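This report concerns only the one structure given below.
One protein chain omitted, others in place.
Coming up: chain A.
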Amino acid sequence: MGHVRVHILGMGIVSPLGIGISETKDALKNNLTAIRPISLFSTSKNRPLPVGEVQGFIQDESIPRTHAFARIASAQAMADYREPPDAIVLGVTTGGMLTTEPLLRRKEQDYSLFRYHSPSSVGEDLASRYRVIGPVICVSTACSSGAVAIKIAVEMLRSGLARRVLAGGADSLCRLTYYGFNSLQLIDPEGARPLDKDRLGMNVAEGAAMLLLAADEPRHAVAEILGAGLSCDAYHPTAPHPEGKGALAAMQAALLDAGVNPHDIGYISLHGTGTLDNDLSEARAIKAIFKDKMPLLSSVKGAFGHSLAAAGAIEAVVSAISISDRLIPANTGCRICDPGLMLAPVMQPKEARISAVLSNSFGFGGNNASVVIGTPGKFSPSAHDIKRSLKILSSSCITGAGTTKKTMEALFNGRSCQGLSSDVEISENLSPAQIRRLKRLPRLALSLAVEAQRAGQRPDKPSAVFFGTGWGALSETFNFLKRLEETEEQYPSPTDFVGSVHNASAGQIAMMFNSTAANVTTTGGDYSFEQALMTAGLLAEDNGKTFIVLGADEFHQGLSRLLDESVLRGQCPSDGGGALCLTRGGGDRGLNIKLAFFENAENNPKVISSVVQGLGGVERINGDYGVILAGIPGALKEKAADQLKTFLSLTGFKGPIIDYRRQIGEFASASAVAAVMAVKFLERGEIPGALFGGNDFLLYKKGALVVGFGSFVTAMELRET
C-alpha cells in the first residue's frame, strides 16, 4: 500500500479569458465572458457562431495553434522549475487539425507538412523542449481528455513510475469541431448559458492548461490533487445517460479515490456545457450524491466556452485557484436557473474558504472523469494498491491475412500478412445494425474486441476498455472534411463528426459490452498500443474483473501516407490491430504482460542501456526471454535498426529476433499484433523458423519481449508466472 500525496507545483493557462493565472483570476473575479463570434477563420455564407477564442497572442507560424497554446501554458507551469519532468500526460483531441484543414483543401501531397497533425505531437513537442526522457502519453477521450490525463498522471506518481509529471490538456479551434458541434445542433447562438432555463447549448472554445504535478513535494504546493475517478456511460455515442449514471459513478469513484466524503466538498466545478441533456443528467447525478446538502457549484463554460480536451485541465486550474484564492467563480451566462435542475448555482463570483473541490469533465462516448482537488495537507492520503502485472486471458488480431486464425496460420507458415482484409472479413463478427454507421476503424476495434472476448474461458464481459490508435478514425475525419468542403460548409455530417473522435471506437466497445469502468483512448503514432497498455497498468482495478487492451489502425487512401511516413515507405497498404483480454488480481498463475519500459529516445543517448537496465539487466534478459519481436518503423528504419544493433551487442542476445513489421506491414498499432503473436508463441512453446529464417525454435518456458524502437523505445514483456 502506498500513501503518496500529489502536489500541484506549478500551473499555466491560456484561455479565451486571458493568458496566465493572474489574468484568469481577474476575469473570474469580474465575472467576464469571452464568448464572441468567431474571427479565427472565415465562415463563408454562414453567420459566425459564438466561440471562446484566445485573443492577444501572436501565432508562431512554424507550429500549429494547439502546440503554441501548450508551449505557453507549459512555460508558465514550469517557470520555477528547471529540472525536466519525468513524464508528460496530455489530453488533446484535434492536435494540428487547424493547420491540416487548409493543407487538405489545397491537396498538398508533401507528408512533411503534416508532421504536427497528430494529437500526440503536442506532447512530443513539449518533451523535446523540456528534454523529457520518460513517456509521453496522449489521451484522446474527447471532452474529458484533460481530466483523464490528470488521473493518469496521478497514478504515475502514486505508483512511483515518476516523481514529477507535466499534465494537462490543449486544443485549438478548428473547422472540424466548430462545424461538427453545430451539425449536432448543440451550439447556443446567444452564447452558452449553462443551467439556464432557456439554455440552447454550448460554445466551442480553445486553450491549454498545464499542471506540474509532483509526488510528496508540499513546499510551494498550490493545491493537492486528492484523487480522481473515471467511468463510462456505455449508453450512446454522444448523449449522456439521462439519469447521469456514468457521471454519478465517476464522482463516486473520485471521492473514494480521494478518501473524502461528500460533505468535505466545498465547491463543484460542473461540466455544465449548457446543452439541455448534459446539464440535466449532471444535475441528477449530483443530486444523487449530495442530496439536500449541496456544496457551492457553478459551470465556468459560460465564461471560457468549452475548450474540449483543454477544458478538464483548465477547470482543474480554476479549482486550484478556488482553493488557493478562496475564489468561487460564477455560473456566467445563466440568468434564471432551470427549475427542473433543482440546483442553485453561484450567480456572482464570491469569496469562500473551501478545502476540496470536485471538478467534472464528461465527453462523447459517455466518457466521464471527476477530479478532487484540495488544500495541501488537509486530508489524509488514501491508501493505494501497488499494482501487479496483468494476466492475459485471451487475445485476437486482424491483419491483411484476416482474423486471428488466418493470421496465425499465415505467420506459422512463413506467409506475409501484409495488406488489407476486406470490410466483410473485418465485420464478420458484427451485426449489420451494430455497424451500419461505422467505418473501418471502429469495425476493426469492435471485431477485435468480440473475438478476444469469445476466445476467453470467462463469461464476463470486459469492464474497462483501453484503446490505442496511432491515427484514429481517418475515414470519418476525411469524409467529414470532404463533405464540409463540397457543401461550402452548409451540410457537414453529424454521423461523421461523432465517428471522427479518437475515442469513438472505444465508446462502441463499451456500449457493446456494457463496460462502465474506465474507458481510455491513447494516441501516439507507433507507440499508441504501448500507451494504452501502460494506462491499463496504472488504472485497471485489482478486482479480478476482465478488461480489454487493444490497438488498431485503419489504412486510408487519402490520409495514411500523408500522416504516417512509415505507411508511405511500406511495401503495400496494411492495417489491422490486436486485442488482449486481461485481468488483475485473483492470484492465479498464468501468462502475464507488463509494459516494462517506455522512454523517449530523442535527447536520450543512453536509451538502449536504459532499456537493458529497465528489463533487469543482461543476465535476466537472456535468462527469461527466448525471443524478441522488434518494432522497426519504416520511417525510422536506420535509427531503429541501429538501436536494435546496440541492444543486441549490449545483451549478447542469441535467440530469434523477429522484425514483425516485415510480416504484418507498416501501421502504427502493428505492435498490438506483435503482442498477440508473442502470446501465440508462448502458448505453443515454439517460434516457427519460417519467421526468422531458421529452424523452429523451442522456448523452454522462456518469455517474449516486444521491443519498440524509433523515436521512443518501449518494451512489453510477456511471460509465464
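Quick note on the criterion: contacts are C-beta pairs under 8 Å (C-beta built on N, C-alpha and C of every residue); 3 or more make two chains touch, one makes a residue touch a chain; residues count from 1.
Everything below uses one rule, namely that contacts and distances are computed from a predicted model.
Going by its UniProt record, the hidden chain of the complex is named "Acyl carrier protein" among "PTS sugar transporter subunit IIB", "Acyl carrier protein", "Tetratricopeptide repeat protein" or "Universal stress protein".
Note on the undisplayed chain: of the listed residues A:109, A:185, A:557 or A:603, the one touching it is A:185. Between the chain not shown and the residues A:436, A:589 or A:654, the one that touches is A:436. Remark: the omitted chain is touched by one listed residue; of A:36, A:129, A:236 or A:415 this is A:236. The omitted chain makes contact with just one of the residues A:157, A:498 or A:580: A:498.
Think of the hidden chain as still there; on chain A it touches residues 183-185, 236-239, 276, 432-433, 436-437, 487, 490-491, 493-495, 498.
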